[in-house]
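The excerpt is restricted to a subset of chains, each kept in its original location.
Every chain is named by a letter (A, B and C) in the order it is written, and numbering of its residues begins at 1.
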Amino acid sequence: MPASNLLELHNISKSFGALTALRDLSFHIGPSEVVGLLGDNGAGKSTTVNLISGIYKPTSGYLSVDGQRTLFTCRSDSADAGIETIYQNTALVDSLSITRNIFMGRERTDVFGFLKQVEMRDIAMEVLEKAVHISGIDSPDKLVGDLSGGQKQAVAIARAVFFKRRVLLLDEPTSALSVRETEALLAQVLKLKAEGVSSVLVTHNLYHAYQVCDRFVIMSHGTKVFDVNKADTSISQLTEYVVLT
Amino acid sequence: MTDSAVPKSRTKKQSLLKQIMTMPAGAILLVFAALQIVCIAGALAYPDDFRYLSPQNLTILMKAIPVLGCLALGAGILMIAGEFDLSIGSVYTLTAVLMASLVDGGMSAFIAAPLGILLGVMIGLLNGTITLRFGLPSFIVTLGGLLFWRGAVLLYNGAVQVRFDPEPAFSSLFAGTLLGINAAFIWIMLFVAGFYLLLHRHKFGNHVFATGGNPAAATAIGINTDRVKLVAFAIAGGMAAVAGIIATARVGSVQPGQGAGLELQAIAACVIGGLSLRGGRGSIIGIFLGVMLIHTITDVLLLLRAPGFYLDMFIATLIVVAAAFNHLIERRGAA
Amino acid sequence: ADVKATMIIYLDPSVQFFNPVVKGAQDAAAQFGVDLDVQYANNDPVRQNDLIESATVSGVDGIAVAISSSDAFDASICAAVKAGIIVIGFNNDDLEGAKGNCRQAYVGMNEFASGVELGNRMIEQFGLKEGDVVFNPREIPEASFAVARGGGIEKAMKEKGIKVETVRSGLDPAEAQNIIAQFLIANPTVKALFGTGSVTSTVGAGAIKDAGVNIPFGGFDLAVEIVNAVESGAMFATMDQQPYLQGYYPIAQIALAKKYGLTPTDVDTGQGAFLDKSRISSVKPLIGSYR
């Protein structure tokens, strides 16, 4: 494998009690590349995303970043490596406002650690309107618990897009989004790619995947069954692999 | 797109009262304000029979509030972070005994008091470490702590009351008066202000709310929830020690059996002030108003000469009634 | 040691009163070669039964136990006696005395009587009269010591037509001082203050000061604070019941009975309980050990 790969997974396995969620999984993410991570329900996609984010530790195998072998033991490790994630379950705190959720753990503060509330509020509003144009959110002070399903997802997207650095992991980011917001997000992924940010897109919508991805990794029952460049495949072949394996 | 103005029209303007009601701690503020208005009106109308506004009574209220106030502030922050500390009552006694006996042995109170606070912080850290290291419910760990440190008081000094006789400067710092205001009350106001800034204006507070509100999400986004909880445990322990110092400076001695049940009172004050036992919700102002409410109710009942044998029954009833009012107001605010 | 004994205290270990009791018991144990363990029932009759039965099971030769209820411990004590164990009551006795319980002897005093005595002395000294109101806060009103002492005070007052007000103050001194002071502010006609246990007796003087009133104050038990208050005149007197003896004699009697077959006998420890300014200074150095 070329040394220039941003991130590589090497023979990763992961068990939960008796269940082997991932088995001997290896794939890589290159620079300025959008990888589509596809597969049936329960194939292990979210487990893979959580593992790259440092939430789960692999049972065996390892990661490498820029060719350097490494292991993420917590979320901060993966953040240090430039990884940003939109989780399938959104990972928002219902009892906090939108602004506080966006800046959770990465607050803008003065030298004493006190919050710059006005600044954060302004950024939150702007990023919500730009990253995914979401309607109905009239104030970034609203509690996340009071938002609709799609609005919550938009907040999670806004947060990841704002803090993105090198790799963006998107776990079914459009599942609750409307047509318009979905288009906006896919455009955003391409724009980030142009800026040099790689992405991993997990989705069940193969049209969306085909629209933006450069390469596809298809998983089934915890292992990789197919890894192909866009140029070498077609949407019908992808469908076949996802549905039939 | 033709609808840029439409979302605006979906939100009605609300009256100031409704806005206050929906603020955190807004409802309890209204309940407290209403109680104060009734009490002050009553005191002005019947100055001889209901001496609510007499200087002695105000002084006692100011002396009474800080002890429970300190305990509740510490316990409250920890509860917002999603954990309990039932050992604060025992820590309160243990640190007070330590401080008093050190002073008895000739040490300056200005050194002994920080040592007491240090002990409280260390116990808090120990509670936190055991809880987090073994993944145990903090309820069990600190219930163990309650019994353990109560035993430690006896181990350290036996079941004897300890006299506390510090240098006058220390006494006046914690039990004196400044411009007619009790020193302990000034301390608690400083703590309220400080913790308000820490919890509502500082990034640490944001982490506390996130940790208590949804620990999985907080972890997933990179907050070190264990560290946040550990600091909160330390604060709870430290504030229990501060409460012990203030109480001891006032009374001038420590009883080995004191502090029992204070943990429940502190938790009650927090819950009355709108804090959720499941973590993630609460406010410093609410906690402080909860403490004030409990003490005002007790005070008013005593001033009204409620039958003393059953005083607790009345206090219990009034606290539940106040909480019910609080909730009704909140609900009206949300509707 | 050839004699094993268990002492069972009804309250919990933080109650100061039992310090000299335990010291007395330990001194006796050392003198007579007794293997002694002390247990606490934490104010729970069910637990006290567990403790009595556990001691019986573990095969001790004697049990010293506070018989704080006339009925609750009859069965388990009788069972112990039947098993050949020497049982001595101390501090509290069955209200029916030897008739109501199988214990072989009782060492202690009458707390009710000491309440009456304190009440009468305060009436005499400060000229309390019919129609007056006095205040007697109690840290735990339902505790047996509070019922007995408070009941004694009430009896003395009732005979003179004086009314006794009472309130639960709890065991926390700061809290107790607040409650007492607030009560005194609300009731400026109160003519005298009575402590009940060591907490109310310790903070009473401070509460009087906080409330800005000037009334006489008497109480129970011994502690440095209380002695200082009596010495300085802030407190009129305190009642003591020589608890050291309540620990010493039961263990000594168990040892003597076991070793030499001497029959245990009742001992009254309540002589010379009243301690005012004139007597207090001789007591002061012994606090925490023999007093």
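In this section, contacts are C-beta pairs under 8 Å (C-beta built on N, C-alpha and C of every residue); 3 or more make two chains touch, one makes a residue touch a chain.
None of these values were measured; they are calculated from a predicted model.
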Which formula, in the displayed labels, matches the entire complex?
A x2, B x2, C x1
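Here, only the chains that are shown with their structure count from here on.
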Pairwise touch network: line, ring, star, complete, or other:
line
Comparing the two chain pairs, does A-B have more C-beta contacts than B-C, or is it the other way round?
B-C
Going by CA means, which chain is nearest the middle of everything shown?
B
Distance between the centres, which are taken as Cα means, of chain C and chain B, whole angstrom:
34
So the centre of each chain is just the mean of its C-alpha atoms; given that, what is the distance between chain A and chain B in Å?
42
Would you pick out the residues of chain C that each touch at least 2 other chains?
none
So which bits of chain B are touching at least two other chains?
none
If you look only at chain B, which of its residues touch chain A in the complex?
3, 7-8, 10-11, 197, 201-204, 206-207, 209-210, 213-214, 216-224, 280-281
For the complex, which residues does chain A have touching chain B?
50, 53, 55, 74-76, 79, 85, 87, 90-96, 100, 103-107, 109, 112-115, 117, 135-138, 159
Chain B-facing residues of chain C, complex:
12-16, 18-19, 137, 141, 165-168, 170-175, 177-179, 181-183, 185-187, 198-199, 202-203, 206, 210-212, 223-225, 288
